[in-house]
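First up is the structure itself, then whatever we jot down about it.
One chain of protein is taken out of this complex; the other chains stay put.
Take a look at subunit A:
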Amino acid sequence: MKIIAVCGMGIGTSVLLKMNIDQALDNLGLEGDVEAADISSARGAAASADLVMTSAELVEQLGDIDTPVIVVDNFVDQAEVQEKLQQGLEL
């Protein structure tokens, strides 16, 4: 399973989100590869991913992609990240 955490630059907020997705996967007992990506490389990265997670502001800029996209409001709320992850993966 591959999940992309998207932010504008790929160094700040997506890194925090990636860390929390890693933790959520761990909590759920799932194996997964989580990658932080900036908005310009996210479309390409998303093509080979199972799920994209990002903020409401960046969804529009991602444009039309075939991979499911889940919006996270609070990147550091472990409970929300885990819930959205389950929702996105239809667990």
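What we mean here is this: a residue touches a chain if its C-beta (ideal position, glycine included) is under 8 Å from a C-beta of that chain, and two chains touch if they have at least 3 such contacts; residues count from 1.
Everything below uses one rule, namely that contacts and distances are computed from a predicted model.
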Given the choices "Ascorbate-specific PTS system EIIA component", "AlgX/AlgJ SGNH hydrolase-like domain-containing protein", "Electron transfer flavoprotein subunit alpha EtfA" or "Aspartate carbamoyltransferase", state the protein name listed in UniProt for the chain not shown.
"Ascorbate-specific PTS system EIIA component"
Given A:15, A:69 or A:89, the one touching the chain that is not displayed:
A:15
Just to verify: which one of A:4, A:34, A:58 or A:85 makes contact with the chain not shown?
A:58
What residues on subunit A make contact with the chain left out of this view?
7-13, 15-17, 19-20, 36, 38-39, 54-58, 61, 73-78
